[in-house]
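For this view, one protein chain was removed and the others were kept in their places.
Showing chain A:
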(Lines give C-alpha, C1' and ligand atoms only; values in the text may rest on other atoms or scores of the structure.)
Protein backbone atom coordinates (compact mmCIF):
# COMPACT_ATOMS: atom_id res chain seq x y z
CA UNK A 1 0.00 0.00 0.00
CA UNK A 2 2.67 2.46 1.02
CA UNK A 3 4.72 1.96 -2.11
CA UNK A 4 1.69 2.60 -4.23
CA UNK A 5 1.01 5.68 -2.22
CA UNK A 6 4.55 6.95 -2.70
CA UNK A 7 4.42 6.42 -6.41
CA UNK A 8 1.08 8.09 -6.56
CA UNK A 9 2.38 11.03 -4.67
CA UNK A 10 5.27 11.35 -7.07
CA UNK A 11 2.93 11.10 -10.02
CA UNK A 12 0.57 13.68 -8.74
CA UNK A 13 3.28 16.11 -7.82
CA UNK A 14 4.61 15.72 -11.32
CA UNK A 15 1.32 16.02 -13.07
CA UNK A 16 0.19 19.63 -12.63
CA UNK A 17 3.51 21.29 -13.37
CA UNK A 18 4.07 19.20 -16.45
CA UNK A 19 7.27 17.54 -15.31
CA UNK A 20 8.79 20.48 -13.51
CA UNK A 21 8.59 19.06 -10.05
CA UNK A 22 10.54 15.88 -10.67
CA UNK A 23 12.79 16.70 -7.80
CA UNK A 24 12.54 13.24 -6.34
CA UNK A 25 16.20 13.11 -5.55
CA UNK A 26 18.05 10.22 -4.00
CA UNK A 27 17.85 11.02 -0.32
CA UNK A 28 14.38 12.43 -0.33
CA UNK A 29 12.45 11.94 2.86
CA UNK A 30 8.72 11.55 2.39
CA UNK A 31 7.18 14.79 3.42
CA UNK A 32 4.67 14.86 6.16
CA UNK A 33 1.33 15.53 4.57
CA UNK A 34 -0.38 17.74 7.03
CA UNK A 35 -2.23 20.96 6.46
CA UNK A 36 -2.10 23.10 9.55
CA UNK A 37 -4.79 25.66 9.21
CA UNK A 38 -4.42 27.66 12.32
CA UNK A 39 -4.99 27.59 16.06
CA UNK A 40 -8.74 27.09 15.74
CA UNK A 41 -8.11 23.79 14.05
CA UNK A 42 -5.55 22.71 16.57
CA UNK A 43 -8.05 23.54 19.29
CA UNK A 44 -10.65 21.51 17.45
CA UNK A 45 -8.37 18.53 17.20
CA UNK A 46 -7.49 18.91 20.85
CA UNK A 47 -11.18 18.95 21.72
CA UNK A 48 -11.83 15.82 19.72
CA UNK A 49 -8.90 14.06 21.32
CA UNK A 50 -10.18 15.09 24.73
CA UNK A 51 -13.58 13.64 23.88
CA UNK A 52 -11.97 10.40 22.85
CA UNK A 53 -9.91 10.41 26.00
CA UNK A 54 -13.01 10.98 28.13
CA UNK A 55 -14.77 8.00 26.61
CA UNK A 56 -11.64 5.95 26.98
CA UNK A 57 -11.40 6.99 30.62
CA UNK A 58 -15.00 6.05 31.38
CA UNK A 59 -14.69 2.72 29.67
CA UNK A 60 -11.40 1.78 31.27
CA UNK A 61 -12.77 2.93 34.61
CA UNK A 62 -15.60 0.42 34.30
CA UNK A 63 -13.30 -2.41 33.27
CA UNK A 64 -10.55 -1.52 35.72
CA UNK A 65 -12.90 -1.05 38.64
CA UNK A 66 -14.60 -4.38 37.96
CA UNK A 67 -11.24 -6.10 37.89
CA UNK A 68 -10.02 -4.29 41.00
CA UNK A 69 -13.08 -5.06 43.09
CA UNK A 70 -13.37 -8.61 41.82
CA UNK A 71 -9.75 -9.28 42.72
CA UNK A 72 -10.49 -9.63 46.44
CA UNK A 73 -13.04 -12.38 45.91
CA UNK A 74 -11.04 -14.08 43.19
CA UNK A 75 -7.93 -14.22 45.35
CA UNK A 76 -9.72 -15.68 48.30
CA UNK A 77 -11.67 -18.23 46.25
CA UNK A 78 -8.92 -19.21 43.82
CA UNK A 79 -9.67 -21.95 41.35
CA UNK A 80 -12.70 -23.10 43.32
CA UNK A 81 -14.47 -20.00 42.00
CA UNK A 82 -14.94 -21.84 38.75
CA UNK A 83 -15.91 -25.19 40.26
CA UNK A 84 -18.16 -24.37 43.19
CA UNK A 85 -21.87 -24.38 42.56
CA UNK A 86 -23.13 -22.77 45.78
CA UNK A 87 -23.26 -19.02 46.33
CA UNK A 88 -22.56 -18.24 49.99
CA UNK A 89 -19.84 -15.61 49.81
CA UNK A 90 -19.92 -14.79 53.50
CA UNK A 91 -18.96 -18.32 54.46
CA UNK A 92 -16.37 -18.40 51.72
CA UNK A 93 -18.20 -21.12 49.83
CA UNK A 94 -19.06 -19.59 46.48
CA UNK A 95 -18.43 -20.08 42.79
CA UNK A 96 -19.97 -19.65 39.41
CA UNK A 97 -20.19 -23.26 38.26
CA UNK A 98 -23.98 -23.38 38.58
CA UNK A 99 -24.80 -19.91 37.35
CA UNK A 100 -22.38 -20.14 34.44
CA UNK A 101 -23.87 -23.48 33.37
CA UNK A 102 -27.34 -21.97 33.57
CA UNK A 103 -26.30 -18.91 31.58
CA UNK A 104 -24.69 -20.97 28.85
CA UNK A 105 -27.64 -23.38 28.67
CA UNK A 106 -30.23 -20.60 28.46
CA UNK A 107 -28.20 -18.85 25.78
CA UNK A 108 -27.76 -22.07 23.82
CA UNK A 109 -31.48 -22.85 23.89
CA UNK A 110 -32.15 -19.28 22.80
CA UNK A 111 -29.67 -19.44 19.94
CA UNK A 112 -30.92 -22.86 18.80
CA UNK A 113 -34.44 -21.49 18.51
CA UNK A 114 -33.58 -18.02 17.26
CA UNK A 115 -31.08 -18.83 14.52
CA UNK A 116 -33.32 -20.86 12.17
CA UNK A 117 -36.14 -18.37 12.66
CA UNK A 118 -33.88 -15.39 12.08
CA UNK A 119 -32.16 -16.82 9.02
CA UNK A 120 -35.49 -17.94 7.55
CA UNK A 121 -36.95 -14.50 8.10
CA UNK A 122 -33.90 -12.80 6.64
CA UNK A 123 -34.10 -15.02 3.57
CA UNK A 124 -37.77 -14.27 3.26
CA UNK A 125 -37.24 -10.51 3.47
CA UNK A 126 -34.38 -10.48 0.99
CA UNK A 127 -35.47 -13.16 -1.48
CA UNK A 128 -39.13 -14.01 -1.23
CA UNK A 129 -41.06 -11.00 0.03
CA UNK A 130 -42.75 -8.74 -2.49
CA UNK A 131 -40.59 -5.62 -2.91
CA UNK A 132 -43.42 -3.39 -1.75
CA UNK A 133 -43.51 -4.74 1.79
CA UNK A 134 -39.78 -5.27 2.15
CA UNK A 135 -39.09 -1.94 3.84
CA UNK A 136 -42.01 -2.41 6.20
CA UNK A 137 -40.74 -5.81 7.23
CA UNK A 138 -37.26 -4.43 7.82
CA UNK A 139 -38.69 -1.69 10.01
CA UNK A 140 -40.80 -4.23 11.87
CA UNK A 141 -37.79 -6.41 12.66
CA UNK A 142 -35.79 -3.38 13.75
CA UNK A 143 -38.64 -2.30 15.99
CA UNK A 144 -38.71 -5.73 17.57
CA UNK A 145 -35.05 -5.37 18.41
CA UNK A 146 -35.93 -2.22 20.34
CA UNK A 147 -38.77 -3.71 22.39
CA UNK A 148 -37.81 -3.50 26.08
CA UNK A 149 -36.76 -6.80 27.60
CA UNK A 150 -39.25 -6.43 30.44
CA UNK A 151 -42.06 -6.69 27.89
CA UNK A 152 -40.71 -10.01 26.65
CA UNK A 153 -40.33 -11.07 30.25
CA UNK A 154 -44.00 -10.31 30.97
CA UNK A 155 -45.03 -12.31 27.93
CA UNK A 156 -42.90 -15.23 29.02
CA UNK A 157 -44.15 -15.15 32.59
CA UNK A 158 -47.88 -14.71 32.03
CA UNK A 159 -48.52 -16.23 28.61
CA UNK A 160 -45.79 -18.60 27.51
CA UNK A 161 -45.30 -20.37 30.83
CA UNK A 162 -48.75 -21.92 30.75
CA UNK A 163 -48.76 -22.81 27.08
CA UNK A 164 -45.40 -24.48 26.91
CA UNK A 165 -45.95 -27.02 29.66
CA UNK A 166 -47.67 -29.45 27.30
CA UNK A 167 -44.76 -29.32 24.88
CA UNK A 168 -42.29 -29.73 27.72
CA UNK A 169 -44.14 -32.76 29.04
CA UNK A 170 -44.31 -34.32 25.57
CA UNK A 171 -40.58 -33.74 25.05
CA UNK A 172 -39.66 -35.22 28.40
CA UNK A 173 -41.98 -38.21 27.90
CA UNK A 174 -40.67 -39.23 24.51
CA UNK A 175 -37.14 -37.84 24.56
CA UNK A 176 -36.43 -38.29 28.25
CA UNK A 177 -33.74 -40.84 27.44
CA UNK A 178 -31.63 -37.93 26.16
CA UNK A 179 -29.94 -36.39 29.21
CA UNK A 180 -30.89 -32.73 28.50
CA UNK A 181 -34.59 -33.58 28.19
CA UNK A 182 -34.74 -35.69 31.33
CA UNK A 183 -36.97 -34.42 34.12
CA UNK A 184 -36.53 -35.78 37.61
CA UNK A 185 -39.68 -36.46 39.55
CA UNK A 186 -42.00 -36.52 36.57
CA UNK A 187 -44.15 -39.54 35.82
CA UNK A 188 -45.82 -39.40 32.40
CA UNK A 189 -48.23 -42.20 33.27
CA UNK A 190 -49.62 -40.41 36.29
CA UNK A 191 -52.52 -38.20 35.17
CA UNK A 192 -52.60 -36.37 38.48
CA UNK A 193 -48.90 -35.51 38.46
CA UNK A 194 -48.14 -31.92 39.24
CA UNK A 195 -47.07 -29.72 36.41
CA UNK A 196 -44.83 -27.50 38.45
CA UNK A 197 -41.77 -29.61 37.64
CA UNK A 198 -41.97 -28.18 34.13
CA UNK A 199 -42.37 -24.49 35.00
CA UNK A 200 -39.67 -21.85 35.40
CA UNK A 201 -37.22 -23.94 33.45
CA UNK A 202 -34.21 -23.23 31.27
CA UNK A 203 -36.35 -24.08 28.27
CA UNK A 204 -38.92 -21.34 28.92
CA UNK A 205 -36.26 -18.76 29.72
CA UNK A 206 -34.50 -19.79 26.53
CA UNK A 207 -37.61 -19.22 24.44
CA UNK A 208 -38.06 -15.76 25.97
CA UNK A 209 -34.44 -14.86 25.28
CA UNK A 210 -34.77 -16.29 21.76
CA UNK A 211 -37.55 -13.82 21.07
CA UNK A 212 -35.21 -11.03 22.16
CA UNK A 213 -32.18 -12.04 20.14
CA UNK A 214 -33.92 -13.25 16.96
CA UNK A 215 -34.51 -9.70 15.62
CA UNK A 216 -30.86 -8.81 16.28
CA UNK A 217 -29.56 -11.85 14.43
CA UNK A 218 -32.11 -11.30 11.70
CA UNK A 219 -31.08 -7.73 11.01
CA UNK A 220 -27.37 -8.61 10.78
CA UNK A 221 -28.03 -11.57 8.49
CA UNK A 222 -30.49 -9.64 6.33
CA UNK A 223 -27.95 -6.86 5.91
CA UNK A 224 -25.37 -9.34 4.65
CA UNK A 225 -27.77 -11.26 2.40
CA UNK A 226 -28.96 -8.08 0.75
CA UNK A 227 -25.41 -7.27 -0.33
CA UNK A 228 -25.06 -10.37 -2.49
CA UNK A 229 -23.89 -9.17 -5.91
CA UNK A 230 -26.70 -8.95 -8.42
CA UNK A 231 -24.46 -10.32 -11.15
CA UNK A 232 -23.82 -13.56 -9.30
CA UNK A 233 -27.49 -13.99 -8.53
CA UNK A 234 -28.50 -13.58 -12.14
CA UNK A 235 -25.59 -15.72 -13.26
CA UNK A 236 -26.99 -18.56 -11.20
CA UNK A 237 -30.43 -18.03 -12.67
CA UNK A 238 -28.94 -17.90 -16.15
CA UNK A 239 -27.38 -21.30 -15.55
CA UNK A 240 -30.81 -22.65 -14.87
CA UNK A 241 -30.89 -22.65 -11.08
CA UNK A 242 -34.17 -22.61 -9.26
CA UNK A 243 -34.57 -19.97 -6.58
CA UNK A 244 -33.43 -22.36 -3.86
CA UNK A 245 -30.53 -23.44 -6.08
CA UNK A 246 -29.52 -19.80 -6.40
CA UNK A 247 -29.86 -19.21 -2.67
CA UNK A 248 -27.85 -22.30 -1.82
CA UNK A 249 -25.04 -21.64 -4.26
CA UNK A 250 -24.82 -17.82 -4.12
CA UNK A 251 -26.58 -16.17 -1.20
CA UNK A 252 -25.78 -18.63 1.57
CA UNK A 253 -22.05 -18.93 0.76
CA UNK A 254 -21.83 -15.17 0.39
CA UNK A 255 -23.57 -14.59 3.70
CA UNK A 256 -21.79 -17.32 5.66
CA UNK A 257 -19.66 -14.88 7.61
CA UNK A 258 -22.70 -12.77 8.36
CA UNK A 259 -24.65 -15.76 9.57
CA UNK A 260 -21.90 -16.90 11.92
CA UNK A 261 -21.17 -13.39 13.11
CA UNK A 262 -24.82 -12.54 13.60
CA UNK A 263 -25.37 -15.72 15.56
CA UNK A 264 -22.49 -14.92 17.85
CA UNK A 265 -23.70 -11.35 18.34
CA UNK A 266 -27.05 -12.80 19.35
CA UNK A 267 -25.28 -15.23 21.65
CA UNK A 268 -23.44 -12.34 23.29
CA UNK A 269 -26.71 -10.56 23.90
CA UNK A 270 -28.36 -13.73 25.16
CA UNK A 271 -25.59 -14.33 27.68
CA UNK A 272 -26.06 -10.92 29.26
CA UNK A 273 -29.84 -10.84 29.33
CA UNK A 274 -31.21 -10.11 32.79
CA UNK A 275 -34.80 -9.14 33.33
CA UNK A 276 -36.49 -11.54 30.93
CA UNK A 277 -34.66 -14.42 32.57
CA UNK A 278 -35.05 -13.12 36.10
CA UNK A 279 -38.83 -12.88 35.76
CA UNK A 280 -39.21 -16.40 34.41
CA UNK A 281 -36.80 -18.64 36.29
CA UNK A 282 -36.81 -19.80 39.85
CA UNK A 283 -33.21 -19.59 40.97
CA UNK A 284 -31.36 -22.65 42.25
CA UNK A 285 -27.68 -22.89 42.97
CA UNK A 286 -26.92 -26.39 41.78
CA UNK A 287 -25.70 -27.38 38.36
CA UNK A 288 -28.91 -28.11 36.44
CA UNK A 289 -28.26 -29.80 33.12
CA UNK A 290 -31.89 -30.78 32.48
CA UNK A 291 -33.35 -27.96 30.45
CA UNK A 292 -36.99 -28.90 30.94
CA UNK A 293 -36.77 -29.15 34.71
CA UNK A 294 -37.92 -26.34 36.94
CA UNK A 295 -35.20 -24.19 38.44
CA UNK A 296 -32.10 -22.77 36.86
CA UNK A 297 -30.00 -19.67 37.26
CA UNK A 298 -27.87 -17.23 35.35
CA UNK A 299 -25.07 -14.85 36.24
CA UNK A 300 -27.10 -11.74 35.55
CA UNK A 301 -30.10 -12.88 37.54
CA UNK A 302 -27.74 -13.85 40.36
CA UNK A 303 -26.51 -10.25 40.45
CA UNK A 304 -30.05 -8.87 40.33
CA UNK A 305 -31.07 -11.24 43.11
CA UNK A 306 -28.22 -10.77 45.54
CA UNK A 307 -26.88 -7.22 45.11
CA UNK A 308 -29.15 -5.75 47.75
CA UNK A 309 -28.18 -7.93 50.67
CA UNK A 310 -24.51 -8.28 49.76
CA UNK A 311 -21.82 -7.47 52.29
CA UNK A 312 -18.59 -5.83 51.19
CA UNK A 313 -17.06 -9.17 50.37
CA UNK A 314 -20.29 -10.40 48.81
CA UNK A 315 -20.20 -7.34 46.55
CA UNK A 316 -16.71 -8.28 45.51
CA UNK A 317 -17.88 -11.80 44.72
CA UNK A 318 -20.76 -10.44 42.63
CA UNK A 319 -18.26 -8.24 40.83
CA UNK A 320 -16.20 -11.32 40.06
CA UNK A 321 -19.27 -13.04 38.63
CA UNK A 322 -20.05 -9.94 36.59
CA UNK A 323 -16.47 -9.85 35.37
CA UNK A 324 -16.67 -13.48 34.26
CA UNK A 325 -19.88 -12.74 32.37
CA UNK A 326 -18.35 -9.64 30.79
CA UNK A 327 -15.26 -11.55 29.67
CA UNK A 328 -17.44 -14.20 28.10
CA UNK A 329 -19.59 -11.73 26.15
CA UNK A 330 -16.45 -9.79 25.23
CA UNK A 331 -14.80 -12.81 23.64
CA UNK A 332 -17.99 -13.80 21.85
CA UNK A 333 -18.52 -10.28 20.50
CA UNK A 334 -14.96 -9.83 19.31
CA UNK A 335 -14.94 -13.15 17.52
CA UNK A 336 -18.30 -12.24 15.98
CA UNK A 337 -17.26 -8.85 14.71
CA UNK A 338 -13.97 -10.14 13.35
CA UNK A 339 -15.79 -12.94 11.49
CA UNK A 340 -18.28 -10.47 10.03
CA UNK A 341 -15.55 -8.03 9.06
CA UNK A 342 -13.45 -10.71 7.41
CA UNK A 343 -16.28 -12.20 5.42
CA UNK A 344 -16.68 -11.26 1.81
CA UNK A 345 -19.51 -8.92 2.50
CA UNK A 346 -17.69 -7.07 5.25
CA UNK A 347 -20.87 -5.76 6.78
CA UNK A 348 -20.55 -3.75 9.92
CA UNK A 349 -22.25 -5.26 12.89
CA UNK A 350 -23.92 -2.36 14.56
CA UNK A 351 -26.44 -3.64 17.02
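In this section, a contact is a pair of C-beta atoms (placed from the backbone, for glycine too) under 8 Å apart; a residue touches a chain by one contact, two chains touch by 3 or more; residues count from 1.
Here, contacts and distances are computed from a predicted model.
Considering only "Phosphate transport system permease protein PstA", "Pyruvate synthase subunit beta", "Sarcosine oxidase subunit gamma" or "Ring-1,2-phenylacetyl-CoA epoxidase subunit PaaA", the record for the omitted chain gives "Phosphate transport system permease protein PstA", by its UniProt protein name. Residue A:125 is the one among A:98, A:125 or A:281 that touches the chain not shown.
The chain not shown here is touched by just one of A:94, A:155 or A:181, and that residue is A:155. Remark: the omitted chain is touched by one listed residue; of A:48, A:112 or A:286 this is A:48. Along chain A, the points of touch with the absent chain fall at residues 1, 4-5, 7-9, 11-13, 33-35, 37-38, 40-41, 43-45, 47-49, 51-52, 54-56, 58-60, 62-63, 65-66, 69, 116-121, 123-125, 127-129, 131, 137, 139-144, 146-155, 157-159, 166-167, 170, 211, 214-215, 218, 227-231, 233-234, 237, 242-245, 247, 268, 271-275, 279, 300, 303-304, 307, 315, 318-319, 322-323, 325-326, 329-330, 332-334, 337, 341, 344-348, 350.
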